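A protein chain is absent from this complex, but the other protein chains hold their places.
Order of writing sets the labels: A, B and C. Residues in every chain begin at 1.
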Amino acid sequence: MGFITDQPLELAALARSVMAPERGGVTSFLGLVRNHQGGRAVLRLEYSAYGPMAEAECARIVDEAQSRWIVAVALQHRVGALEVGDAAVAVVAASAHRDDAFAACRYVIEEVKRRVPVWKREYYADGTVAWVDPTANLQHA
Amino acid sequence: MGFITDQPLELAALARSVMAPERGGVTSFLGLVRNHQGGRAVLRLEYSAYGPMAEAECARIVDEAQSRWIVAVALQHRVGALEVGDAAVAVVAASAHRDDAFAACRYVIEEVKRRVPVWKREYYADGTVAWVDPTANLQHA
Amino acid sequence: MLAASHATLTVHVLLFASYADILGVESVDVTMPAPATVGAVVAHLRALPGGNQLPPKPLCARNLAHAGVDDAVADGDELAVLPPLAGG
Partner (left out) sequence: MLAASHATLTVHVLLFASYADILGVESVDVTMPAPATVGAVVAHLRALPGGNQLPPKPLCARNLAHAGVDDAVADGDELAVLPPLAGG
């Protein structure tokens, strides 16, 4: 199962891939396509990736989290055409200790946003289209 | 939908109950039945609750989280006979900001463990049975 | 009536999990001189057969909310004595 996929993300399936009887705490994060961006209504969007690097960077981030905490991590980022409300990214961290599960889950989503080469082209209700630049916009989930 | 249920917990359904297009960040926590407790192998267990108070306390905790952060929270705790690996508690926090989603999710699971009147009777591989006392055992997820 | 000191109150006590095992009952009505505190009801329970296995200051809830041992109880209250919580 690759980290980058053009299929809908299934949180339950991703969670099952890391859940185990010795890991009693499972923390997850879903990032959904929001219906607004910088005050404009978003109709739909397209995610694209630098695929080989995105896979490599996701693998590095997961390895880092699994080295730093006693945790099993699953991660997927969706690309292609997404609708408002669709999940764009899913992270699951399972651990015997919920401190580790929460810390690893948070680390992974922060690093994904900071490091994984993915871009987002948004189609707005007013007919305009734009590549999203989060560095020019303080509002993000 | 009550906070206390004797039915299997469904994370996806719980998440759908708070997901919305204006809430782009969804953090969740699942607490699973572990296969060991204080070094002993656990076969199965039974959760019981002081039902009316557990419902009231869960409602108070969710209200507190929703007052403190801009977030929508869903919470369920399962009671009855559970097997190793089953989810005993599920928390979902959805927000426009992932800081709020993570903080609220963490707050809710900590307060549930601290305040909600639920007890756990464990059946061990060696034939013994015991009420679990987390205050006598530092190892917990 | 001569004095409030003759007044009594009755509290409906609930016991759970290991505490129900200790006392052999899941509920009991306790009638005490009024006024009374949560701690006074607990002291009454600890004088029952097996009750000395209850801790002197257990976790308690009055009318579905956590209560301290110094909190007052009123006639008709539901007082739950809660073993260490193990949810989550």
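Rule of thumb we're sticking to: a contact is a pair of C-beta atoms (placed from the backbone, for glycine too) under 8 Å apart; a residue touches a chain by one contact, two chains touch by 3 or more.
If you're wondering where the values come from, they're calculated on a predicted model, not measured in any experiment.
Considering the entire complex, the omitted chain makes contact with A.
Summary of contacts with the chain left out: across A:Arg16, A:Arg44, A:His97 or A:Arg121, the touching residue is A:Arg121. Here one chain is not drawn; of A:Glu10, A:Asp63, A:Asp99 or A:Asp133, the residue touching it is A:Asp133.
From the options A:Val18, A:Ala65, A:Val89 or A:Cys105, the residue with contact to the chain not on display is A:Val89. Residues 31, 47-50, 52-54, 56-57, 77, 88-89, 109, 112-121, 131-136 are the ones on chain A that touch the missing chain.
Everything that follows uses one rule, which is that only the chains that are shown with their structure count from here on.
The minimum number of touch steps separating chain B from chain C is 1. As a whole-number value, the distance joining the C-alpha centres of chain A and chain B reads 24 Å. Chain centres here are Cα averages; for chain A and chain C they lie 50 Å apart.
Along chain B, residues 31, 109 each make contact with two or more other chains. Under the contact definition stated at the top, not a single residue of chain C touches 2 or more other chains.
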